[in-house]
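Apart from one protein chain that is not included, each protein chain of the complex appears where it belongs.
Chain nomenclature is as follows: A and B, assigned in order of appearance, with residue numbering initiated at 1 for each chain independently.
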Amino acid sequence: MAAQTKLERSEQINGWLFVMPALVLLGLFMVYPIVWSLWMSFQTGRGMNFSFGGFANIVRLTQDPIFLRALGNTFTFLIIQVPIMLVLALLFATALNDTRLWGRGFFRTAIFLPCITSLVAYSILFKSMFANDGVINDFLLASGLIADPIPWLGDPFWAKVVVISAITWRWTGYNMIFYLAAMQNIDRSIYEAARIDGVPAWARFWYITVPMLKPVILFTSVISTIGTLQLFDEVNVLTLGGPSDSTLTLSLYIYNLTFKFMPNFGYASTVSYVIVVLVGILSFLQFLVARDRR
Amino acid sequence: MSTLDQATELSPAIAARRSNPSFNLLALVSRGLVYLLLSIAAFVSIFPFIWMFVSSTNTAADVLTGKATLGNALWANIVTFFTTVDAPRIFWNSAFLAIVGTVLTLIISSLAGYGFEMFKSRFREKIFGALLLMLSIPFAALMIPLFIMMANLKLINTYAAILLPAIASIFIIFYFRQATKAFPSELRDAARIDGLKEWQIFLYVYLPVMRSTYAAAIIIVFMANWNNYLWPLIVLQTNEQKTITLVIQSLSSAYYPEWGVIMVGTILATLPTLLIFFVLQRRFVEGMLGAVK
Partner (left out) sequence: MSNLKLRGIRKAFGNLEVIKGVDLDINSSEFVVFVGPSGCGKSTLLRMIAGLEPITSGELDIGGERMNDVDPSKRGIAMVFQTYALYPHMTVRENMGFALRFAGKPKDEIEKQVKEASRILELDPLLDRLPKQLSGGQRQRVAIGRAIVRHPQVFLFDEPLSNLDAELRVHMRIEIARLHKELKATMIYVTHDQVEAMTLADKIVVLREGEIAQVGAPLQLYDNPDNLFVAGFIGSPKMNFMAAEVVDRDNGKLVVALANHGGTKVALPIADSSANKGDKVTLGVRPEHFADAGKGDSDITVGIDVAEHLGQTSYLYARAPGGEQLIIEREESRDHGALDSLTVAISARHAFLFDAAGKRLR
(Lines give C-alpha, C1' and ligand atoms only; values in the text may rest on other atoms or scores of the structure.)
Protein backbone atom coordinates (compact mmCIF):
# COMPACT_ATOMS: atom_id res chain seq x y z
CA MET A 1 0.00 0.00 0.00
CA ALA A 2 1.06 3.55 -0.62
CA ALA A 3 2.39 5.63 2.24
CA GLN A 4 -0.32 7.16 4.38
CA THR A 5 -1.41 10.65 3.52
CA LYS A 6 -1.67 13.33 6.14
CA LEU A 7 -5.45 13.09 6.20
CA GLU A 8 -5.36 9.32 6.68
CA ARG A 9 -2.87 9.70 9.48
CA SER A 10 -4.95 12.27 11.33
CA GLU A 11 -8.04 10.04 10.94
CA GLN A 12 -6.08 7.17 12.50
CA ILE A 13 -4.73 9.29 15.34
CA ASN A 14 -8.16 10.71 16.12
CA GLY A 15 -9.65 7.23 16.16
CA TRP A 16 -7.13 6.11 18.73
CA LEU A 17 -7.53 9.26 20.84
CA PHE A 18 -11.25 8.56 21.28
CA VAL A 19 -10.85 4.97 22.42
CA MET A 20 -7.53 5.27 24.25
CA PRO A 21 -8.68 6.49 27.69
CA ALA A 22 -11.13 3.60 27.94
CA LEU A 23 -8.60 1.08 26.65
CA VAL A 24 -5.94 2.20 29.12
CA LEU A 25 -8.36 1.94 32.04
CA LEU A 26 -9.63 -1.45 30.89
CA GLY A 27 -6.08 -2.69 30.47
CA LEU A 28 -5.16 -1.59 33.99
CA PHE A 29 -8.30 -2.62 35.83
CA MET A 30 -9.54 -5.57 33.82
CA VAL A 31 -6.94 -7.25 31.62
CA TYR A 32 -4.09 -6.96 34.09
CA PRO A 33 -6.12 -8.23 37.10
CA ILE A 34 -7.60 -11.14 35.19
CA VAL A 35 -4.16 -12.27 34.03
CA TRP A 36 -2.72 -11.77 37.47
CA SER A 37 -5.55 -13.75 38.98
CA LEU A 38 -4.75 -16.61 36.59
CA TRP A 39 -1.17 -16.52 37.80
CA MET A 40 -2.29 -16.44 41.43
CA SER A 41 -4.52 -19.43 40.94
CA PHE A 42 -1.38 -21.54 40.57
CA GLN A 43 0.18 -20.16 43.77
CA THR A 44 -0.18 -21.36 47.32
CA GLY A 45 0.57 -19.66 50.61
CA ARG A 46 -1.09 -17.25 53.00
CA GLY A 47 -1.30 -13.51 52.48
CA MET A 48 1.25 -12.15 50.04
CA ASN A 49 3.70 -15.03 50.48
CA PHE A 50 3.25 -16.87 47.21
CA SER A 51 4.99 -20.04 46.15
CA PHE A 52 4.31 -21.95 42.99
CA GLY A 53 1.93 -24.79 43.67
CA GLY A 54 1.22 -26.12 40.21
CA PHE A 55 -2.12 -27.87 40.21
CA ALA A 56 -2.25 -28.08 44.01
CA ASN A 57 -5.18 -25.65 44.14
CA ILE A 58 -7.15 -27.56 41.56
CA VAL A 59 -6.59 -30.80 43.48
CA ARG A 60 -7.69 -29.00 46.63
CA LEU A 61 -10.89 -27.89 44.88
CA THR A 62 -11.94 -31.48 44.30
CA GLN A 63 -11.42 -32.34 47.96
CA ASP A 64 -12.87 -29.18 49.49
CA PRO A 65 -16.36 -30.02 50.84
CA ILE A 66 -17.27 -26.36 51.29
CA PHE A 67 -16.38 -25.55 47.68
CA LEU A 68 -18.39 -28.53 46.42
CA ARG A 69 -21.29 -27.40 48.57
CA ALA A 70 -21.11 -23.85 47.17
CA LEU A 71 -20.92 -25.22 43.65
CA GLY A 72 -23.91 -27.46 44.32
CA ASN A 73 -25.92 -24.58 45.83
CA THR A 74 -25.13 -22.33 42.88
CA PHE A 75 -26.37 -24.99 40.47
CA THR A 76 -29.49 -25.59 42.55
CA PHE A 77 -30.32 -21.88 42.35
CA LEU A 78 -29.55 -21.93 38.64
CA ILE A 79 -31.64 -24.94 37.71
CA ILE A 80 -34.67 -24.09 39.81
CA GLN A 81 -34.77 -20.29 39.91
CA VAL A 82 -33.94 -19.32 36.31
CA PRO A 83 -36.66 -21.44 34.61
CA ILE A 84 -39.34 -20.41 37.13
CA MET A 85 -38.53 -16.76 36.66
CA LEU A 86 -38.37 -16.85 32.87
CA VAL A 87 -41.64 -18.78 32.54
CA LEU A 88 -43.37 -16.31 34.87
CA ALA A 89 -41.91 -13.38 32.92
CA LEU A 90 -43.11 -14.85 29.64
CA LEU A 91 -46.60 -15.44 31.05
CA PHE A 92 -46.90 -11.90 32.39
CA ALA A 93 -45.58 -10.46 29.15
CA THR A 94 -48.09 -12.42 27.11
CA ALA A 95 -50.96 -11.28 29.32
CA LEU A 96 -49.80 -7.66 29.23
CA ASN A 97 -49.27 -7.66 25.46
CA ASP A 98 -53.04 -7.79 24.99
CA THR A 99 -54.05 -4.21 24.12
CA ARG A 100 -57.62 -4.85 25.27
CA LEU A 101 -56.47 -5.69 28.79
CA TRP A 102 -57.83 -3.26 31.36
CA GLY A 103 -55.19 -1.72 33.66
CA ARG A 104 -52.26 -2.76 31.51
CA GLY A 105 -50.08 0.19 32.48
CA PHE A 106 -50.69 -0.38 36.17
CA PHE A 107 -49.85 -4.10 36.08
CA ARG A 108 -46.75 -3.48 33.98
CA THR A 109 -45.44 -0.77 36.30
CA ALA A 110 -46.23 -2.82 39.40
CA ILE A 111 -44.48 -5.96 38.19
CA PHE A 112 -41.50 -3.94 36.98
CA LEU A 113 -41.19 -1.97 40.23
CA PRO A 114 -38.94 -4.48 42.12
CA CYS A 115 -36.18 -3.80 39.53
CA ILE A 116 -35.53 -0.36 40.93
CA THR A 117 -34.54 -1.58 44.40
CA SER A 118 -30.96 -2.20 45.29
CA LEU A 119 -30.03 -5.82 45.92
CA VAL A 120 -29.15 -4.99 49.50
CA ALA A 121 -32.34 -3.04 50.22
CA TYR A 122 -34.71 -5.71 49.00
CA SER A 123 -32.74 -8.43 50.76
CA ILE A 124 -33.17 -6.50 54.01
CA LEU A 125 -36.91 -6.28 53.38
CA PHE A 126 -37.11 -10.00 52.72
CA LYS A 127 -35.08 -10.79 55.79
CA SER A 128 -37.54 -8.89 57.96
CA MET A 129 -40.59 -10.34 56.23
CA PHE A 130 -39.36 -13.92 56.56
CA ALA A 131 -38.63 -13.68 60.29
CA ASN A 132 -39.95 -16.61 62.35
CA ASP A 133 -42.93 -14.65 63.68
CA GLY A 134 -42.86 -12.35 60.67
CA VAL A 135 -45.51 -11.20 58.28
CA ILE A 136 -45.15 -14.10 55.82
CA ASN A 137 -45.68 -16.75 58.44
CA ASP A 138 -48.55 -14.70 59.90
CA PHE A 139 -50.21 -14.60 56.52
CA LEU A 140 -49.71 -18.32 55.82
CA LEU A 141 -50.99 -19.29 59.25
CA ALA A 142 -54.00 -17.00 58.98
CA SER A 143 -54.92 -18.34 55.57
CA GLY A 144 -54.63 -21.90 56.86
CA LEU A 145 -51.98 -22.96 54.38
CA ILE A 146 -49.66 -24.09 57.16
CA ALA A 147 -50.29 -25.24 60.73
CA ASP A 148 -46.94 -24.29 62.24
CA PRO A 149 -44.68 -21.37 61.42
CA ILE A 150 -41.92 -22.23 58.96
CA PRO A 151 -38.36 -21.56 60.24
CA TRP A 152 -37.52 -19.79 56.99
CA LEU A 153 -33.97 -18.65 57.51
CA GLY A 154 -33.04 -21.28 60.07
CA ASP A 155 -33.64 -24.34 57.96
CA PRO A 156 -31.34 -25.39 55.09
CA PHE A 157 -34.23 -26.19 52.74
CA TRP A 158 -36.42 -23.18 53.53
CA ALA A 159 -33.44 -20.83 53.42
CA LYS A 160 -32.90 -21.86 49.81
CA VAL A 161 -36.61 -21.26 49.15
CA VAL A 162 -36.30 -17.73 50.55
CA VAL A 163 -33.27 -16.95 48.40
CA ILE A 164 -35.00 -18.28 45.28
CA SER A 165 -38.21 -16.35 46.01
CA ALA A 166 -36.26 -13.18 46.64
CA ILE A 167 -34.32 -13.36 43.39
CA THR A 168 -37.47 -14.23 41.46
CA TRP A 169 -39.25 -11.24 43.00
CA ARG A 170 -36.44 -8.88 42.05
CA TRP A 171 -35.82 -10.01 38.45
CA THR A 172 -39.08 -11.31 36.93
CA GLY A 173 -40.26 -7.85 35.90
CA TYR A 174 -36.87 -7.09 34.40
CA ASN A 175 -37.06 -10.09 32.08
CA MET A 176 -40.71 -9.38 31.35
CA ILE A 177 -39.77 -5.98 29.93
CA PHE A 178 -37.43 -7.63 27.41
CA TYR A 179 -40.19 -10.03 26.32
CA LEU A 180 -42.75 -7.26 26.05
CA ALA A 181 -40.44 -5.16 23.90
CA ALA A 182 -39.75 -8.13 21.65
CA MET A 183 -43.46 -8.97 21.39
CA GLN A 184 -44.25 -5.43 20.36
CA ASN A 185 -41.79 -5.81 17.51
CA ILE A 186 -43.70 -8.78 16.10
CA ASP A 187 -45.89 -7.62 13.23
CA ARG A 188 -49.51 -7.69 14.44
CA SER A 189 -50.73 -8.75 11.03
CA ILE A 190 -49.09 -12.16 11.58
CA TYR A 191 -51.53 -12.75 14.44
CA GLU A 192 -54.41 -11.42 12.39
CA ALA A 193 -53.52 -13.76 9.56
CA ALA A 194 -53.38 -16.65 12.06
CA ARG A 195 -56.79 -15.74 13.45
CA ILE A 196 -58.27 -15.65 9.98
CA ASP A 197 -56.73 -19.07 9.40
CA GLY A 198 -58.54 -20.30 12.52
CA VAL A 199 -55.45 -20.87 14.69
CA PRO A 200 -56.52 -21.00 18.38
CA ALA A 201 -54.94 -18.72 20.99
CA TRP A 202 -52.70 -21.34 22.65
CA ALA A 203 -51.33 -22.37 19.25
CA ARG A 204 -50.69 -18.75 18.33
CA PHE A 205 -48.62 -18.43 21.50
CA TRP A 206 -46.75 -21.70 21.06
CA TYR A 207 -46.14 -21.66 17.31
CA ILE A 208 -45.78 -17.93 16.65
CA THR A 209 -44.83 -16.00 19.78
CA VAL A 210 -42.34 -18.43 21.34
CA PRO A 211 -40.31 -19.13 18.18
CA MET A 212 -40.15 -15.44 17.35
CA LEU A 213 -38.97 -14.64 20.88
CA LYS A 214 -36.28 -17.30 20.79
CA PRO A 215 -33.36 -14.84 20.54
CA VAL A 216 -34.64 -12.80 23.50
CA ILE A 217 -35.37 -15.90 25.55
CA LEU A 218 -31.83 -17.04 24.85
CA PHE A 219 -30.44 -13.64 25.81
CA THR A 220 -32.37 -13.48 29.07
CA SER A 221 -31.41 -17.03 30.05
CA VAL A 222 -27.75 -16.24 29.50
CA ILE A 223 -27.77 -13.01 31.50
CA SER A 224 -29.81 -14.64 34.27
CA THR A 225 -27.42 -17.57 34.39
CA ILE A 226 -24.38 -15.33 34.54
CA GLY A 227 -26.10 -13.27 37.24
CA THR A 228 -26.89 -16.35 39.31
CA LEU A 229 -23.34 -17.66 39.00
CA GLN A 230 -22.17 -14.40 40.56
CA LEU A 231 -24.84 -14.33 43.29
CA PHE A 232 -23.48 -12.50 46.32
CA ASP A 233 -25.43 -9.51 47.70
CA GLU A 234 -28.66 -11.36 48.51
CA VAL A 235 -27.14 -14.31 50.33
CA ASN A 236 -24.70 -12.10 52.18
CA VAL A 237 -27.58 -10.06 53.57
CA LEU A 238 -30.22 -12.77 53.99
CA THR A 239 -28.28 -15.72 55.35
CA LEU A 240 -24.53 -15.09 55.20
CA GLY A 241 -24.48 -18.42 53.41
CA GLY A 242 -26.08 -20.35 56.26
CA PRO A 243 -27.50 -22.25 57.88
CA SER A 244 -24.58 -24.68 57.71
CA ASP A 245 -23.49 -23.44 54.28
CA SER A 246 -26.82 -24.38 52.69
CA THR A 247 -27.00 -21.09 50.78
CA LEU A 248 -23.29 -20.48 50.32
CA THR A 249 -22.50 -19.36 46.76
CA LEU A 250 -19.22 -19.35 44.88
CA SER A 251 -18.83 -15.57 45.08
CA LEU A 252 -19.56 -15.56 48.80
CA TYR A 253 -17.04 -18.36 49.32
CA ILE A 254 -14.38 -16.37 47.44
CA TYR A 255 -15.17 -13.36 49.58
CA ASN A 256 -14.90 -15.44 52.74
CA LEU A 257 -11.63 -17.03 51.63
CA THR A 258 -10.17 -13.63 50.87
CA PHE A 259 -11.53 -11.29 53.48
CA LYS A 260 -13.01 -13.31 56.32
CA PHE A 261 -10.39 -15.93 57.12
CA MET A 262 -6.62 -15.61 56.90
CA PRO A 263 -6.46 -14.59 53.24
CA ASN A 264 -5.55 -17.30 50.77
CA PHE A 265 -5.37 -15.36 47.54
CA GLY A 266 -4.10 -18.28 45.47
CA TYR A 267 -6.86 -20.68 46.31
CA ALA A 268 -9.52 -17.95 46.15
CA SER A 269 -8.32 -17.10 42.65
CA THR A 270 -8.69 -20.73 41.65
CA VAL A 271 -12.30 -20.70 42.85
CA SER A 272 -12.90 -17.46 40.96
CA TYR A 273 -11.60 -19.09 37.80
CA VAL A 274 -14.24 -21.78 38.22
CA ILE A 275 -16.78 -19.01 37.67
CA VAL A 276 -14.81 -17.64 34.71
CA VAL A 277 -14.76 -21.09 33.11
CA LEU A 278 -18.48 -21.68 33.77
CA VAL A 279 -19.40 -18.28 32.30
CA GLY A 280 -17.09 -18.97 29.38
CA ILE A 281 -18.73 -22.31 28.62
CA LEU A 282 -22.21 -20.75 28.82
CA SER A 283 -21.26 -17.84 26.59
CA PHE A 284 -19.79 -20.29 24.11
CA LEU A 285 -23.00 -22.34 24.12
CA GLN A 286 -24.96 -19.17 23.50
CA PHE A 287 -22.65 -18.35 20.61
CA LEU A 288 -23.24 -21.81 19.13
CA VAL A 289 -27.02 -21.54 19.40
CA ALA A 290 -26.98 -18.02 17.98
CA ARG A 291 -24.86 -19.17 15.04
CA ASP A 292 -27.23 -22.06 14.35
CA ARG A 293 -30.04 -19.63 13.82
CA ARG A 294 -28.36 -17.96 10.85
CA MET B 1 -61.16 -3.86 12.97
CA SER B 2 -64.75 -4.44 11.87
CA THR B 3 -63.69 -5.83 8.51
CA LEU B 4 -61.36 -8.18 10.34
CA ASP B 5 -64.22 -9.41 12.53
CA GLN B 6 -66.28 -10.04 9.44
CA ALA B 7 -63.39 -11.97 7.99
CA THR B 8 -63.06 -14.13 11.08
CA GLU B 9 -66.79 -14.88 10.92
CA LEU B 10 -66.09 -16.61 7.65
CA SER B 11 -63.78 -19.14 9.26
CA PRO B 12 -65.95 -22.19 10.01
CA ALA B 13 -63.87 -23.28 13.00
CA ILE B 14 -64.28 -19.96 14.74
CA ALA B 15 -67.88 -19.53 13.74
CA ALA B 16 -68.60 -22.88 15.36
CA ARG B 17 -66.97 -21.80 18.58
CA ARG B 18 -68.79 -18.49 18.61
CA SER B 19 -72.11 -20.25 18.48
CA ASN B 20 -71.08 -22.57 21.29
CA PRO B 21 -72.08 -21.05 24.67
CA SER B 22 -69.49 -23.07 26.62
CA PHE B 23 -66.77 -21.41 24.53
CA ASN B 24 -67.90 -17.99 25.72
CA LEU B 25 -67.86 -19.23 29.29
CA LEU B 26 -64.36 -20.60 28.78
CA ALA B 27 -63.22 -17.22 27.45
CA LEU B 28 -64.74 -15.51 30.46
CA VAL B 29 -63.07 -17.90 32.90
CA SER B 30 -59.67 -17.63 31.23
CA ARG B 31 -60.01 -13.87 31.24
CA GLY B 32 -60.80 -13.98 34.94
CA LEU B 33 -57.77 -16.18 35.53
CA VAL B 34 -55.53 -13.70 33.73
CA TYR B 35 -56.74 -10.88 35.96
CA LEU B 36 -56.35 -13.03 39.06
CA LEU B 37 -52.80 -14.01 38.13
CA LEU B 38 -51.83 -10.42 37.31
CA SER B 39 -53.42 -9.09 40.50
CA ILE B 40 -51.51 -11.58 42.64
CA ALA B 41 -48.30 -10.70 40.81
CA ALA B 42 -48.92 -7.00 41.25
CA PHE B 43 -49.70 -7.45 44.95
CA VAL B 44 -46.60 -9.57 45.56
CA SER B 45 -44.49 -7.03 43.67
CA ILE B 46 -45.79 -4.03 45.57
CA PHE B 47 -46.20 -5.54 49.02
CA PRO B 48 -42.53 -5.28 50.09
CA PHE B 49 -42.63 -1.56 49.29
CA ILE B 50 -45.73 -1.14 51.45
CA TRP B 51 -44.03 -3.24 54.09
CA MET B 52 -41.03 -0.96 53.97
CA PHE B 53 -43.10 2.18 54.56
CA VAL B 54 -45.35 0.55 57.18
CA SER B 55 -42.43 -0.96 59.07
CA SER B 56 -40.66 2.38 59.27
CA THR B 57 -43.50 3.47 61.57
CA ASN B 58 -43.19 0.43 63.82
CA THR B 59 -40.82 -0.71 66.52
CA ALA B 60 -38.35 -3.52 65.92
CA ALA B 61 -40.47 -5.94 67.91
CA ASP B 62 -43.60 -5.10 65.88
CA VAL B 63 -41.72 -5.60 62.62
CA LEU B 64 -40.49 -9.01 63.73
CA THR B 65 -43.97 -10.13 64.71
CA GLY B 66 -45.32 -9.14 61.35
CA LYS B 67 -47.37 -6.10 62.27
CA ALA B 68 -48.70 -4.87 58.94
CA THR B 69 -50.48 -1.76 60.17
CA LEU B 70 -49.14 1.75 60.63
CA GLY B 71 -47.58 2.37 64.04
CA ASN B 72 -46.49 5.57 65.73
CA ALA B 73 -42.75 5.00 66.02
CA LEU B 74 -41.86 6.80 62.79
CA TRP B 75 -40.46 9.91 64.45
CA ALA B 76 -38.54 7.84 67.01
CA ASN B 77 -37.09 5.70 64.20
CA ILE B 78 -36.01 8.74 62.23
CA VAL B 79 -34.40 10.31 65.26
CA THR B 80 -32.59 7.07 66.11
CA PHE B 81 -31.40 6.67 62.54
CA PHE B 82 -30.00 10.18 62.42
CA THR B 83 -28.31 9.82 65.81
CA THR B 84 -26.79 6.35 65.34
CA VAL B 85 -25.35 7.09 61.93
CA ASP B 86 -24.10 10.25 60.32
CA ALA B 87 -26.97 10.20 57.83
CA PRO B 88 -26.16 13.35 55.81
CA ARG B 89 -22.59 12.17 55.50
CA ILE B 90 -23.38 8.67 54.21
CA PHE B 91 -26.10 10.00 51.93
CA TRP B 92 -23.59 12.47 50.54
CA ASN B 93 -21.01 9.67 50.12
CA SER B 94 -23.47 7.61 48.09
CA ALA B 95 -24.53 10.60 46.03
CA PHE B 96 -20.95 11.69 45.40
CA LEU B 97 -19.87 8.24 44.25
CA ALA B 98 -22.96 7.77 42.10
CA ILE B 99 -22.84 11.21 40.45
CA VAL B 100 -19.09 11.47 39.89
CA GLY B 101 -18.98 7.83 38.79
CA THR B 102 -21.81 8.38 36.34
CA VAL B 103 -20.27 11.50 34.82
CA LEU B 104 -16.83 9.92 34.39
CA THR B 105 -18.23 6.65 33.04
CA LEU B 106 -20.37 8.45 30.50
CA ILE B 107 -17.54 10.65 29.28
CA ILE B 108 -14.92 7.93 28.90
CA SER B 109 -17.23 5.18 27.68
CA SER B 110 -19.22 7.28 25.23
CA LEU B 111 -15.99 8.64 23.74
CA ALA B 112 -14.88 5.06 23.17
CA GLY B 113 -18.24 3.90 21.79
CA TYR B 114 -18.23 6.83 19.34
CA GLY B 115 -14.60 6.19 18.43
CA PHE B 116 -15.14 2.51 17.74
CA GLU B 117 -18.09 3.20 15.43
CA MET B 118 -16.91 6.36 13.66
CA PHE B 119 -13.23 5.59 13.11
CA LYS B 120 -13.11 2.06 11.88
CA SER B 121 -9.92 0.14 11.37
CA ARG B 122 -9.36 -3.57 11.21
CA PHE B 123 -7.12 -3.48 14.27
CA ARG B 124 -9.61 -1.55 16.39
CA GLU B 125 -12.33 -3.93 15.26
CA LYS B 126 -10.32 -6.81 16.72
CA ILE B 127 -9.88 -4.96 19.99
CA PHE B 128 -13.61 -4.40 20.14
CA GLY B 129 -14.19 -8.13 19.62
CA ALA B 130 -11.86 -8.81 22.55
CA LEU B 131 -13.81 -6.32 24.68
CA LEU B 132 -17.04 -8.16 23.92
CA LEU B 133 -15.45 -11.40 25.09
CA MET B 134 -14.44 -9.67 28.33
CA LEU B 135 -18.01 -8.44 28.84
CA SER B 136 -18.83 -11.69 30.63
CA ILE B 137 -15.85 -11.74 32.99
CA PRO B 138 -17.41 -11.99 36.45
CA PHE B 139 -16.43 -9.42 39.04
CA ALA B 140 -15.60 -12.21 41.47
CA ALA B 141 -12.58 -13.04 39.32
CA LEU B 142 -11.30 -9.47 39.44
CA MET B 143 -11.86 -8.53 43.05
CA ILE B 144 -8.82 -10.26 44.55
CA PRO B 145 -6.17 -8.80 42.23
CA LEU B 146 -7.98 -5.45 42.25
CA PHE B 147 -7.94 -5.44 46.04
CA ILE B 148 -4.20 -6.19 46.16
CA MET B 149 -3.61 -3.55 43.49
CA MET B 150 -5.52 -0.91 45.44
CA ALA B 151 -3.67 -1.90 48.60
CA ASN B 152 -0.31 -1.51 46.83
CA LEU B 153 -1.40 1.87 45.46
CA LYS B 154 -2.49 2.89 48.99
CA LEU B 155 -5.98 3.52 47.67
CA ILE B 156 -7.89 1.33 50.11
CA ASN B 157 -10.63 3.34 51.80
CA THR B 158 -10.57 6.01 49.08
CA TYR B 159 -13.16 6.79 46.45
CA ALA B 160 -10.54 6.51 43.73
CA ALA B 161 -10.49 2.77 44.39
CA ILE B 162 -14.25 2.62 43.77
CA LEU B 163 -14.26 4.87 40.72
CA LEU B 164 -11.16 3.80 38.77
CA PRO B 165 -12.25 0.24 37.85
CA ALA B 166 -15.80 1.40 37.00
CA ILE B 167 -15.12 4.30 34.64
CA ALA B 168 -14.43 2.28 31.50
CA SER B 169 -17.52 0.12 31.29
CA ILE B 170 -17.53 -2.34 28.40
CA PHE B 171 -21.30 -2.51 28.64
CA ILE B 172 -21.68 1.25 28.23
CA ILE B 173 -19.07 1.36 25.45
CA PHE B 174 -21.08 -1.31 23.65
CA TYR B 175 -24.30 0.57 24.34
CA PHE B 176 -22.93 3.77 22.83
CA ARG B 177 -21.45 1.99 19.85
CA GLN B 178 -24.85 0.47 19.08
CA ALA B 179 -26.54 3.85 19.46
CA THR B 180 -23.92 5.56 17.28
CA LYS B 181 -24.91 3.34 14.37
CA ALA B 182 -28.04 5.50 14.16
CA PHE B 183 -26.01 8.73 14.15
CA PRO B 184 -25.76 9.95 10.53
CA SER B 185 -22.12 10.12 9.48
CA GLU B 186 -23.00 13.00 7.12
CA LEU B 187 -23.37 15.19 10.21
CA ARG B 188 -19.73 14.55 10.96
CA ASP B 189 -18.83 15.29 7.32
CA ALA B 190 -20.80 18.52 7.38
CA ALA B 191 -19.17 19.55 10.64
CA ARG B 192 -15.70 18.81 9.29
CA ILE B 193 -16.42 21.05 6.31
CA ASP B 194 -17.75 23.66 8.73
CA GLY B 195 -14.32 23.66 10.32
CA LEU B 196 -14.84 21.72 13.55
CA LYS B 197 -12.07 19.63 15.06
CA GLU B 198 -12.94 16.04 15.91
CA TRP B 199 -13.38 16.79 19.62
CA GLN B 200 -15.59 19.75 18.73
CA ILE B 201 -17.75 17.52 16.54
CA PHE B 202 -18.16 15.20 19.50
CA LEU B 203 -18.96 18.01 21.91
CA TYR B 204 -21.12 20.31 19.77
CA VAL B 205 -22.82 17.89 17.37
CA TYR B 206 -22.74 14.29 18.65
CA LEU B 207 -23.49 15.01 22.29
CA PRO B 208 -26.56 17.22 21.78
CA VAL B 209 -27.91 15.00 19.00
CA MET B 210 -27.59 11.90 21.21
CA ARG B 211 -29.26 13.47 24.26
CA SER B 212 -31.77 10.68 24.74
CA THR B 213 -29.09 8.00 24.53
CA TYR B 214 -27.19 9.80 27.25
CA ALA B 215 -30.32 10.15 29.36
CA ALA B 216 -30.97 6.41 29.23
CA ALA B 217 -27.31 5.62 29.94
CA ILE B 218 -27.26 8.02 32.89
CA ILE B 219 -30.11 6.11 34.48
CA ILE B 220 -28.45 2.69 34.07
CA VAL B 221 -25.08 3.85 35.34
CA PHE B 222 -26.46 5.90 38.19
CA MET B 223 -28.55 2.96 39.41
CA ALA B 224 -25.60 0.59 39.24
CA ASN B 225 -23.35 3.00 41.13
CA TRP B 226 -25.91 3.97 43.75
CA ASN B 227 -26.72 0.32 44.50
CA ASN B 228 -23.14 -0.95 44.29
CA TYR B 229 -22.37 -3.21 47.24
CA LEU B 230 -19.64 -5.87 46.97
CA TRP B 231 -16.72 -3.70 45.87
CA PRO B 232 -17.43 -0.83 48.29
CA LEU B 233 -17.83 -3.47 51.02
CA ILE B 234 -14.30 -4.66 50.29
CA VAL B 235 -12.65 -1.29 49.76
CA LEU B 236 -14.36 1.15 52.13
CA GLN B 237 -13.46 0.44 55.70
CA THR B 238 -14.10 3.47 57.89
CA ASN B 239 -17.58 4.66 58.77
CA GLU B 240 -16.89 8.15 57.41
CA GLN B 241 -16.41 6.69 53.93
CA LYS B 242 -19.29 4.22 53.86
CA THR B 243 -22.26 4.46 51.55
CA ILE B 244 -25.88 4.15 52.57
CA THR B 245 -26.05 0.63 51.12
CA LEU B 246 -23.18 -0.50 53.31
CA VAL B 247 -24.64 1.18 56.38
CA ILE B 248 -28.12 -0.32 56.17
CA GLN B 249 -26.59 -3.74 55.53
CA SER B 250 -24.36 -3.50 58.58
CA LEU B 251 -27.32 -2.28 60.69
CA SER B 252 -29.37 -5.24 59.54
CA SER B 253 -26.67 -7.76 60.39
CA ALA B 254 -26.60 -6.68 64.03
CA TYR B 255 -27.55 -9.37 66.54
CA TYR B 256 -30.76 -7.52 67.44
CA PRO B 257 -31.49 -5.42 64.35
CA GLU B 258 -33.43 -2.20 64.94
CA TRP B 259 -35.84 -2.99 62.10
CA GLY B 260 -37.89 0.20 62.24
CA VAL B 261 -34.72 2.28 62.10
CA ILE B 262 -33.29 0.17 59.32
CA MET B 263 -36.47 0.73 57.32
CA VAL B 264 -35.91 4.50 57.51
CA GLY B 265 -32.47 3.91 56.02
CA THR B 266 -33.85 1.54 53.40
CA ILE B 267 -36.39 4.14 52.33
CA LEU B 268 -33.61 6.71 52.00
CA ALA B 269 -31.57 4.24 49.96
CA THR B 270 -34.49 3.43 47.65
CA LEU B 271 -35.96 6.91 47.24
CA PRO B 272 -33.57 8.31 44.59
CA THR B 273 -34.04 5.42 42.18
CA LEU B 274 -37.77 5.32 42.88
CA LEU B 275 -37.99 9.02 41.97
CA ILE B 276 -35.95 8.60 38.80
CA PHE B 277 -38.17 5.71 37.82
CA PHE B 278 -41.42 7.59 38.21
CA VAL B 279 -40.16 10.79 36.61
CA LEU B 280 -38.40 9.18 33.67
CA GLN B 281 -40.24 5.89 33.33
CA ARG B 282 -39.99 5.67 29.55
CA ARG B 283 -36.27 6.50 29.40
CA PHE B 284 -35.71 4.07 32.22
CA VAL B 285 -37.12 1.16 30.27
CA GLU B 286 -35.40 2.34 27.06
CA GLY B 287 -32.10 2.28 28.90
CA MET B 288 -32.59 -1.26 30.06
CA LEU B 289 -33.53 -2.42 26.59
CA GLY B 290 -31.13 -0.16 24.75
CA ALA B 291 -28.05 -2.28 24.43
CA VAL B 292 -29.91 -5.31 23.13
CA LYS B 293 -31.39 -3.83 19.99
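Note that contacts are C-beta pairs under 8 Å (C-beta built on N, C-alpha and C of every residue); 3 or more make two chains touch, one makes a residue touch a chain.
Bear in mind that the values here come from a model prediction, so they are computed numbers and not experimental data.
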Candidates B:A27, B:A130 or B:A190 - the one touching the absent chain: B:A190
Identified contact with the non-displayed chain, of B:L153, B:V209 or B:L275: B:V209
Positions on chain B where the hidden chain makes contact: 184, 186-187, 189-196, 200, 205, 208-209, 211
Where the unshown chain meets chain A, residue by residue: 1-2, 5-8, 11
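Just so it is clear, only the chains that are shown with their structure count from here on.
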CA centroid of chain A to CA centroid of chain B, Å: 15
Chain B contact footprint on chain A (complex, rising order): 11-12, 14-19, 21-23, 25-26, 28-34, 36-37, 40, 48, 88, 91-92, 95-96, 101, 103, 106-107, 109-122, 124-129, 131, 133-139, 169, 172-174, 177-178, 181, 192, 195-198, 216, 219, 226, 229-230, 232-233, 236-237, 240, 250-251, 254-255, 258-259, 265, 268-269, 272-273, 275-276, 279-280, 283
Touching residues on chain B, where the partner in the complex is chain A: 4, 7-8, 11-14, 34, 37-38, 41-42, 44-46, 48-49, 51-52, 55, 63-68, 108-109, 111-112, 114-116, 118-121, 124, 127, 131, 133-134, 136-149, 164-165, 167-168, 170, 173, 198, 202, 223, 226-227, 229-230, 234, 245, 248-249, 252-253, 257, 259, 262-263, 266, 269-270, 273-274, 276-277, 281, 285, 288-289, 292
